[in-house]
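A single protein chain has been omitted; all remaining protein chains appear in their positions.
The first chain written gets the first letter, and so on, giving A and B; residue counts start at 1 in each chain.
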Amino acid sequence: MLSLYVYFTLATLLIGFGAYGVWRGPELLRRILALNIMGAGIFLLMVTLAYRPVLQGEPADSVLHALVLTGLVVAVSATAFALALLGRILQKGKA
Amino acid sequence: MGLLLFDLVLATVVLLLAGTAIFSRNLTHAVMLFMAFGVMMALAWARLAAPDLALAEAAIGAGLTGALCFTALVRQPAALDSKVATSLLPICFVALITAALLFSVWQIPVSPNPALSHEVSVALPQSGVAHPVTAVLLNFRSWDTLLELLVLLLALLGAQQAQSSLTLYAGWSLSLSWSRLLSPLIILLTGYLLWRGAAAPGGAFQAGALLASGLVVLRLNQQLTWLSWQNPWVRLAALSGLLVFVLTGLFSLLWSSSRLWLEWPTAYAGAVILGIESFATLAIAVTLTLLVVGEPTEERADA
């Protein structure tokens, strides 16, 4: 029961940290990292929501797990794309 | 009680890692801390009864994302210490919003609406697989998964527009022989993860990510020189997951009784899902590898 609130709080704080990092940067790479941290917070919230039935002795919510898995793939793809763009920008800046 | 203590310690560690990754003045440190953060998150997923996610996070959060971040880090200009001071006002603003969010999150009912979970357990026997997460991903909500494969492909297409040259250095002979030794093992593990997905945690994405990490290691050691988007067979492999998914869906229009999009007949559902997952694994692995390695210009081994 209490664990649930520990993870709810953790997820929210991660989202807060992430949002701050996205906003203030200062480097683009850090903004990308911060987006990932914010995403991790949201996924953690979803997994914690999925954990609720376990407290009542039932299996965890598999729909939410599947959604998070989809979300993870989307997040990785977006991160990879963002980092590729960043790489190009930095390379051009150096040259 | 012991579990609660574990939760508290884990939460503190995760928070510290995330906080320092964001507030650290040094970008290299931030990237390292972020990778450690990924590993800790995998631990959190495992603790929260989500082994599928723990596997996926371990494969990508710690492995692939880290590799990608380091590639970007190499290109960062030398002055890594940022001079911008953290000012108080934005922190207060974000803290206020976070507090409001926290207040709302705490109001989420502790006992969930059981309707959907119940529906999953009722429909599971007709889905063709025994593991509910796989059933949701490849049967109940397979349209999401198809679109997700498309997102991954798009990341690759987008990244190709932003191609920046990466030079591969001639491999160290030790790492070369190790990578050769490692590759059959990784292929074996990939097959196992994929197969296991039908009944237990595992499945296409975890297997694909694992295979990709093997391919990346080989590719960075200048093996597999044919692995390039210019090669039509590689393109076919990268697109195979989507192609097979869409074609099977179209086939299901003809072949199932109710002629519905993405409806697998119960008798063949298991085989259909395994088929789609195998091609998806291949596609995910090739796409991720191309994403991480890109189209490097190779340095001659004797140079």
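Here is the rule we go by: a residue touches a chain if its C-beta (ideal position, glycine included) is under 8 Å from a C-beta of that chain, and two chains touch if they have at least 3 such contacts.
Definition applied: contacts and distances are computed from a predicted model.
Name of the non-displayed chain as stated in its UniProt record, restricted to "Cation:proton antiporter", "Cbb3-type cytochrome c oxidase subunit CcoP2", "ABC transporter" or "Iron(III) transport system substrate-binding protein": "Cation:proton antiporter". Although it is left out of the displayed model, the omitted chain contacts the following shown chains in the full complex: A, B. In the complete complex, the residue from B:19, B:38, B:112 or B:294 that touches the missing chain is B:112. Screening B:94, B:262 or B:282 against the full complex identifies B:262 as the residue touching the chain left out. From the set B:11, B:32, B:120 or B:186, the residue in touch with the chain omitted from the display is B:120, counting the whole complex. Within chain B, the residues in touch with the undisplayed chain are 100-101, 103-105, 107-109, 112-116, 119-120, 123, 139-144, 147-148, 150-151, 154-155, 157-158, 160-162, 232, 235-236, 239, 242-243, 246, 249-250, 253, 256, 258, 260-264.
If you put the missing chain back, the residues of chain A touching it would be 15, 19, 22, 28, 31-32, 35, 38-39, 42, 45-46, 49, 64, 67, 70-71, 74, 77-78, 81-82, 85-86, 88-89, 92.
Methods note: only the chains that are shown with their structure count from here on.
Once the centre of each chain is set as its mean CA position, chain A and chain B turn out to be 12 Å apart.
Across the complex, chain A meets chain B through its residues 1-21, 23-27, 29-30, 32-34, 36-37, 40, 43-45, 47-56, 58-63, 65-70, 72-74, 76-81, 83-88, 90-91, 93-94.
Only residues 3-4, 7-8, 11, 14-15, 18-19, 21-22, 27, 30-31, 34, 37-38, 41, 44-45, 48-50, 52-53, 56-57, 60-61, 64-65, 68-69, 71-73, 75-77, 82, 84, 86, 90-91, 94-95, 97-98, 101-102, 105-106, 108, 110-112, 114, 116-117, 120, 132-133, 135-137, 140-141, 144-145, 148, 151-152, 154-155, 158-159, 162-165, 205, 288, 291-292, 294 of chain B touch chain A when the two sit together in their complex.
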